[in-house]
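Complex shown without one protein chain; remaining protein chains in place.
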Amino acid sequence: MNILVTVLLACGLIIFTGGAVGILRFPDFYSRLHPAGKLDTMGLFMSMLAAALYTLEDLSLNAVLTSIKILLILVFVFITSPTATHAIMDAGVRADLAPWTKGERGSAQ
Amino acid sequence: MDTVFFYSGIYLCLLMLLSLYRAVFGPTVLDRLIGVNAIGTKTTTLLVLIGLLYHRVDMFVDIALAYALLNFIAVLAASRYFQKRKGLYDERPRG
Amino acid sequence: MAAQGLKPSVPEKPDAPKRPGARRSATDFTLAFFLLFAFWVLFSGKFDPFHLSLGVVSCLIVAYISGDLLFSGSRLSRIPGLWFRFACYTPWLVWQVFLANIHVLYLVFHPKMMDLIDPKIIHFRSRLKDDMALVTFANSITLTPGTITVYVSVYGDFRVHAIDAPSGEALPGEMEERIARIFEP
Amino acid sequence: MIWQFDVVILTLVVISAIGAVTVKDLLGAVILFGAYSFMMCLLWAIMGAVDVAFTEASVGAGVSTVLFVAAVFRTTRRTRD
Partner (left out) sequence: MKKAGLVIVLFFGGLLVYGTLDFPDWGDPTSPASLHVSPRYIEKTLEETTVPNMVTAILADYRGFDTLFETVVIFSAGLACFFLLRTRRKAPGTRHYRHRPTGIVLHIEKGGRLPDDSTEFERIDSLWVPHDLIIKATCRLIIPFIQLFALYVIAHGHHSPGGGFQGGVIFGAAFILYAVTHDLREGLQRLGERTTYAMCSIGVFIYAGVGTLCLFFRKNFLDYSALAAVLGVDPATARSHGILMVEIGVGIAVMAVMFAIYCNLSSVGKQDEGL
């Protein structure tokens, strides 16, 4: 069980790392949203799964309810995170921020 | 197991530092918004990890749940600002 | 998208009730109450009569204030089947999200990332009609490979930002079919 | 062994606070202030003050940023100094 939790947590952390590095590396605002919106959600998914599993270990009613609450965090984040990503994207489009395309490198911002 | 949670917590903090770079130095306001949104997600995780470290997850999970529910209100309000007010490059100081 | 001043805009569906209690059916209220009470039990974790009665009062308040927000625009008889099919859809979605993350992770850590990505905005029209179906589809697009929904109109016109060429090609594709099977059996 | 957490998070608090003060654009300052409130919430949580952390979480994430954005929306985005 502990090994499974550790592996899940490590996966989550790797995905979080991808998100953070992606935010730094991508060339423009629109492509930065891809790692920010997706990788963070998935990293949260993995690490919350690990936390819920670890909480379940002593298997009392309280522990079960706590792990269900941790899973509820997941559900709410899966509903709200794409919406937040979409809202930021929409704001960028409305602010007339030019998207970076191939061939005109460096003219992003 | 505590050691695992401890080091993953520290690691998450360091990742936050990376996101904070984008939030502090991001060329546009929207980049800052992306950075802060990413920090919010990591905060949620970190709160649960702290709860696991203190062996009181039932206390900390409420705060994490509040973050999961409330985190996007600020993002929605800020994006609403851009829907109503045009213009992004207001950052240059005048003279 | 910016200059929508005088263009005939999208007519809004006149479904939003004007004030609480204006257009609420008793079944809506009851269903919202029971759903909220299930969530209360999950939140609370205390089963003594005092806390359960507090829960009943709270759920009544919330169902009165905003019960009309939960189910507006969907027919009640369809809801159990809808939820069941949605629950069947979720594992597939999670798997797709996982694949998407592997893809983006590969892009992020690739040393020649700048050559691989080719961001562009693609347009297509979905055949989904229901509002919730459109929203589910849009959020699923945002969660899956290299694509983020930029704009979706009430009629199902999608504008999607794709990070590289292969991720944009798959749309609308299989996901739309699956969502159509959920909402329009 | 919690003090490592303290050090890292205090660094983050100081960075986001300095960022929020020095940014010229007020909207950017508001957003950075949101990041500051996240860090403060983590700090309270690590010190074991769960109730204070909860207050910081609900006020910082839910209300104060929205109020500041509304104020910036109705006034101006540029600071004078």
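A, B, C and D are the chain letters, set down in written order, and residue numbers restart from 1 in every chain.
Everything below uses one rule, namely that a residue touches a chain if its C-beta (ideal position, glycine included) is under 8 Å from a C-beta of that chain, and two chains touch if they have at least 3 such contacts.
Remember, it's a predicted structure, so these values are computed and weren't measured experimentally.
Participant: Going by the stated contact criterion, tell me the shown chains that border the hidden chain.
Facilitator: Counting the whole assembly, the omitted chain is in touch with A, B, C, D.
Participant: Given that one chain is not shown, which residue among B:Leu15, B:Ile39 or B:Ala66 touches it?
Facilitator: Answer from the full complex: B:Ala66 touches the omitted chain.
Participant: Considering the entire assembly, which residues of subunit B contact the chain that has been omitted?
Facilitator: Where subunit B meets the chain not shown: residues 58-59, 62-63, 65-66, 69-70, 73, 76-77, 80-81, 83-85.
Participant: By the contact criterion defined above, which parts of subunit A meet the unshown chain? Give residue numbers in ascending order.
Facilitator: 76, 79-80, 82-83, 86-87, 90
Participant: What subunit C residues would touch the chain not displayed?
Facilitator: Contact residues on subunit C toward the absent chain are 1, 4-6, 8-12, 14, 16, 18-20, 32, 36, 39-40, 43-44, 46, 51, 54-55, 58-59, 61-63, 65-67, 69-70, 72, 131-132, 134-135, 138-139, 149, 152-154.
As a working rule, only the chains that are shown with their structure count from here on.
Participant: Centre to centre, by mean C-alpha position, how many angstrom separate subunit C and subunit D?
Facilitator: Their C-alpha centroids are separated by 30 Å.
Participant: Would you please write down the residue numbers of subunit C that are in contact with two or more other chains?
Facilitator: Those would be 2.
Participant: Show the residues in subunit D shared as contacts by 2 or more other chains, in ascending order.
Facilitator: none
Participant: With touch defined as at the start, can you tell me which subunit B residues reach subunit D in the complex?
Facilitator: Contact set of subunit B toward subunit D: 6, 9-10, 13-14, 16-17, 20, 23-24, 29, 32-33, 35-36, 39-40, 43, 46-47, 50, 53-54, 59-60, 62-63, 66-67, 70-71, 73-74, 77-78, 80-81, 84-85, 90-94.
Participant: Touching subunit C in the complex: which residues of subunit A?
Facilitator: Touching subunit C: residues 14-15, 18, 21-22, 25-28, 30-31, 33-35, 37-39, 41-42, 45, 61-62, 65-66, 68-69, 72, 78-79, 82-83, 85-86, 89-90, 93-94, 96, 99-102, 105 of subunit A.
Participant: Report the residues of subunit C in contact with subunit A in the complex, numbered from low to high.
Facilitator: Touching subunit A from subunit C are residues 1-2, 42-43, 45, 94, 97-98, 100-101, 104-105, 107-109, 113-114, 117-121, 138-139, 142-143, 146, 148-151, 161, 163.
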